[in-house]
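Only a portion of the chains appears, each positioned as in the full assembly.
Residue numbering begins at 1 within each chain, and the chains themselves are lettered A, B, C and D in the order written.
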Amino acid sequence: MSEVTLSNVSKVYDDDVLAVNELSLTVSDGEFVVVVGPSGCGKSTTLRMIAGLETVTAGEIAIGDEVVNDVRPQDRNIAMVFQSYALYPHMTVRENMSFGLRLSGEYDEQIDERVEEAAELLEISDLLDDYPKQLSGGQQQRVALGRAIVRDPEVFLMDEPLSNLDAKLRTQMRTEIQRIQEELDVTTIYVTHDQTEAMTMADHIVILNGGELQQVDPPEQCYDEPNNKFVAGFIGSPSMNFFDVTATAIDGGTRFESPDVALDLGVDIPTGDYTLGVRPEDFVAGRAGEYIDTVVDVVEPMGSDNFLYLETTGSSMEVVARVDSEYRPHRGDEISLGFDTDDMHLFNADGERVAVTELQTTESV
Amino acid sequence: MSIAEEYTDTTDDSRFERGLTYLQRNSRAYLLIAPTALFLLAVVGYPILETFRLSLYQSPADSNIETFVGLQHYAEIVDSDIFYRLLWQTGRWVVVGVAGKTIMGLLIAVHLKGDIRGRKFFRTAFLIPWGIPYAISAVVFRWIEHPQFGYLNAILLKLGLIEQGIGILGNPDIAWLGVVVADIWIGTPFMAIIFLAGLQSIPQELYEAAAIDGAERWHQFRYITLPQLKSVILIATLLSTIWTFVSFDTIWTMTGGGPISTTATLVIHIYQVGLQNGNLGRGAAYSVIGFLFLFVFAIIYLRVYTRGGDEL
Amino acid sequence: MTMAGHDRSGLRKVRLYGVLLALLGVMMLPFYTMFSSTLKPENEIFSAPATLVPSDPTVQAYLDVWTQTDVLLWIGNSFVISLGTVALTLALAIPAAYSCARNDFVGKRTFLLSVLVVQMFAPVVLIVGLFDVITQFGLFNTYLAVIIPAAAFTLPFNVWMLYGYFKTIPVALEESARIDGASQFQILTKIVLPLTKPALVASITYTFLYAWNRLLFVLTFLTDSAKYNIPRGVFSMVGALQTDWRMMLTVSVIGIIPLLILFAFLEEYIVAGMTAGAVKE
Amino acid sequence: SGGDGGDGGSGDGDSGDGGSGTDGDGGDGGDGGSRSIQFLTMGVGDNIQQYFEENNAAFEEEYGVDVEFTSVTWDNARQTVNNRVDGGQAPDVSRWPARWIPQLVGKDALEPLDDMMDGEFGQKFSEGVAAGTMYNGSHYGVPWAASNKCLYYNKDVFETAGLDPENPSLDSWDDMLSAAQQIRDSDASVPALGLAGADAIETGSQYYHYHWSHGADLVNDEGLPVVNTDGAVEALSFYTDLHLEHGVTQSSPLSSTRQDIRQLFENGDLGMVIGHVYTGLNIESAKESGDVDFDYGIVQVPEGPEGRYSLFTIDAITVLSQSEHKDLARDLIRFYFDEERRFQYSKQKGFLPVVEAVGERPYFSDSKNWAPFVEASQYARARPKLSNFSQFNDRMVQAIQEALADQKTPQKALNDAQSDLEDAME
């Protein structure tokens, strides 16, 4: 059993930095959890506490049924990829990767086999006899990854293990990590800042902000039903567009209004201030007169799509829309953006999600 | 032809020009070592050469007349029994002494490494032996081990373990150990502080990575600490070997080389022959032999060290 | 649960301190011998068997040392000699060690090896020739007559030690400083040296103490008793037939006090300098 | 040799020789007017430090010069002297054991002082003493001090052992042995006899009493070693048997230097020891300060089958040939040979006076501490004047140690020493 449970875990660094605040989280046996959040939000700290490298200031961490707060890292049976790699500079790549296996007393042939297998997978077979300092950044990172995957731990902890790899290799590695994880059925906690990784790899995404838990849900749910404005803005790239609107009751529903948007919905909702969110890809461009009037500022061709940076005519707010690469307006073009109310997100003054769709449904009943 | 060969194979320049550009390119490197090189040459160059020169002369204590005798001193030394006994005695003195200092130093350093309470106290306290003039330390050790006035015997007597004071330094079989202990004591703080400095420059994350890899404390010591300390250990043990080999004060003060010359090392003998008895030439020849031993040792030691691909 | 944890880390602490105290005990026994002897009346030092605790402790020896010897002068001279040696040695060793650590030039190995050669002769052997050198330079009976040989004999260690440590500094940091526009000298003083604090402290301690404890050079090259250092002072009390051991030990003990203060200060300095790792490797 | 006009008339004390201010090399008078003279001695312990300080100051005052006074330890003395002489930094005046004279003369390091010794100044010394600084027919120094030995015994211990403290009958070695055996077998809790056996010069000094009194010698008239004669073997056998056979010595004599056993005796922890004057003086002062409390007696070193000897050592004060102030150096010597100064020196330091007039003072003959030593002068015997005596002595000490450690029989130990010494002295 290697469920990982955090109960009200907090971490305060010596100099009174509250890095993690009362975090509770359960990662079931064999689950793949991706932790995301802005830089400095406590991702690495959380991982390091689970690994036993950082003491827990308050709360409890359990692996399986055992509370491990006082168990030494070497007794926790985990494998970890460090954000800073932490390769052994005095060992070759091969030695770096085989170190853990050797300690656990595996047979030499078996070690060699596993190391070479992993090296092949990571495309570093040629580098097995080099020292870390002779490697490029991405190569070092792959060695760090290799060091973790050759082992057969109860829990995998990975701290941005692919950040220094190019897109292609990254896609490849992503698939490999998933394959290995599934094969070994190892509980995995994976930190990344890459949206694609988060969306594609996770059974659940854990979103942290300022040391506090924001949401734990399957990727799509995080994307489609963000718990709050922070998550909504954080997940998805480019970010969701937000409009501060005021809700007033109208006949048979509510009117949401801002200098840029005016929208009547058949929902019954307390009046007051709300934030309305629309993802760039949910905009439908060109339907003039519909919802939001904008002027094109920049068109960024991305190959597969174009990003439009637009300015609302109402309050000169910046809005981003993602459109097909064939649609290519010019700077200064006036565009009206529409969106399906299904794709719309609504947050109350506290930033918490208001489930519009449900409300709508309720209303329609 | 690989690119590498292609570019290193430019034979156009004359050898001289190439030498010149080499010097130019590396002028800074040479400039920086020059003061040290010149200083050492000026200060100890002559004494060392003089030692070599003297070893070829017969220069009696009671005369200013030197007679060239070639390698006669060397021949006689190599032919004498005492020489081999001295080698053996010097060898055990060095091996046990250096090992003792290294192990004690490591032990202290490893335990002082962490951020423990009272670190400053311990650290300072452990340095005390180093702050005492060596000859005094040696005197104190002679007392400690003294059959009549010694604390050691007093303790043993008090505990009823012995009835009569034992004279460690008077026992030809174990006197050398009695001296080695003092030498270890005197030399340990040096080792400790060197190792401590070395330990402090090992990145913490390596221990973290090793712990994750399942390394027990012993493994961490074996696979992280020792390799990371390798160059420090090399330097410390190499120098300690040299120093122990040429060390004089401790033995001289404690036993004067006795009893029956069992604690005499090459250097003690050199002192007796060359400076006490005034046979400078013979003393110099012994010195040169001692030097050759150390020199060859240093080269082999460095070779072995650099064999693993490490740079010097 | 937390109880267990406390027990465990508590146990580790007990063990750590146990080992430390045991080591300390072993290391301190000789010092205790010394110190307790200074509190004994002269004759008790030579009582058989020894009294482990002074039967009738007295600080008379300290008073005597204070009034009858030039112990302050000796300490002052020791400082002059030690500081001079440290300054000279470091001024020579740092550039040389740095050069070797960062460059690969023809003759480097030879240089490093020849530096060691100095140590391969017992100082008692070289002193004969050294005497000529010192008098040739007209240094006889000056502080430099002690500082210069002491520097020569401490240089090898310093060069090697610093060489080893400089190599452990990630080159990336220096590169970064170069990009920032730092000159070679600035790199050395602002990046490399601050980062080698522990090693520097070790170097300084070694060099300082080497000079502090130096008897031979003072004995041989200084005849002026106004320039005596502590060991020389201590040994000026050794008589032909009779020696006042108590006074000698007392001076030795007093001589340690400034060192303790110095060590404590350096310790602070080391801790202040303990920062590691800002390079991803 | 000729006239002694040099130091005419001056009773070596005061004013008479004002002329010294303009001796030989007036050239260096230019700078600041203060000349300096270097005075090197060795082993100035704290008990005599003040004596030198005061007198040097007086000399400086009187002659308007600086005295640069240096004392080195005995351990380092030999080397320091050699270095300074070889390095051209020799002191002007130096005091050292007379037995070093041959070696230094060999190096042309010493100025002959026949002018002084053959003149009126030389009259101060008895012939035997004066001979101590003679080498190759010249005086290379002035006798400075002398020391010899007697046997001390602890009266309290004797009493405990049932021996008569006032009439100990320690005339011969065998007497000493039987007294020691009695102490050993008695209730006395201390060892009976101090025996030096450590690897140090003084171990030889202690042993030679036995050696000589058994009719043995170190070298013969041709200067060749003769250390393994029957007498010698007998002497060494006796010496080692004290420890090995009879067990009357302190434990582990191989650990003990002469100083160690002296300290033991001075603390009341030993029955008997052969020692110098100052052992008694030390005990007196310790008794005064209440540190110890026992009575002791002093008798002559026991007699052997072939006589009785007391090791006699002379220190000499010399002028070095490198000196540029030789006249001033002589002045310094004369200054220190003022009778009162000599008296104070002997008294404080515990060395026998070398100046006859001083030795005759009642202070010495009346003192229970001094009288036996004055008497012992008649048994005085010096070590042979060999330029390589220290090497010789080392080898002897080794033989003594080998026998004491029971590694070799005395016969074998001495035979080996003899053959090594023969090789060495070719």
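To be clear about the criterion, a contact is a pair of C-beta atoms (placed from the backbone, for glycine too) under 8 Å apart; a residue touches a chain by one contact, two chains touch by 3 or more.
Values in this document were obtained by computation on a predicted structure and should not be read as measured data.
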(message) For a test of your reading: one copy of every chain kind is shown, so what is the whole-complex stoichiometry in these labels?
(response) A x2, B x1, C x1, D x1
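Rule of thumb we're sticking to: only the chains that are shown with their structure count from here on.
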(message) From the C-alpha centres, identify the chain that is farthest from subunit C.
(response) A
(message) Per the definition of touch at the top, where is the C-beta contact count highest among chain pairs?
(response) B-C
(message) Suppose every chain is reduced to the average of its Cα atoms; which one is closest to the average of all protein Cα atoms?
(response) C
(request) Between subunit A and subunit C, tell me the centre distance in angstrom, where each centre is the average of that chain's C-alpha atoms. (result) 55
(request) Report, in whole Å, the distance between the mean C-alpha point of subunit C and the mean C-alpha point of subunit D. (result) 39
(request) Could you tell me the distance, in whole angstrom, between the mean C-alpha positions of subunit B and subunit C? (result) 16
(request) Could you list the positions in subunit C whose residues touch two or more of the other chains? (result) 46-48, 124, 127-128, 132, 215, 235, 277
(message) If a residue has to touch 2 or more other chains to count, which residues of subunit D qualify?
(response) 75, 79, 82, 263-264, 269
(request) Write out the stretch or stretches of subunit A touching subunit B in their complex. (result) 51-53, 72-74, 77-80, 82, 84, 86-91, 99-100, 103-104, 147, 151
(message) For a test of understanding, state which residues of subunit D touch subunit C in their complex under the given definition.
(response) 38, 40, 42-48, 68-76, 79-80, 82-84, 86-89, 91, 147, 190, 259, 263-264, 266-267, 269, 276, 278, 282, 286, 289, 291-292, 350
(message) With touch defined as at the start, can you tell me which subunit C residues reach subunit B in the complex?
(response) 16-17, 19-20, 23-24, 27-31, 33-34, 37, 45-52, 91-93, 95-96, 98-100, 102-103, 105-109, 111-130, 132-133, 148-149, 151-152, 155-157, 159-161, 164-165, 167-168, 184, 196, 198-199, 201-202, 205-206, 209, 212-213, 215, 230-231, 234-235, 245, 248-249, 252, 255-256, 259-260, 263-264, 267-268, 270-271, 274, 276-277
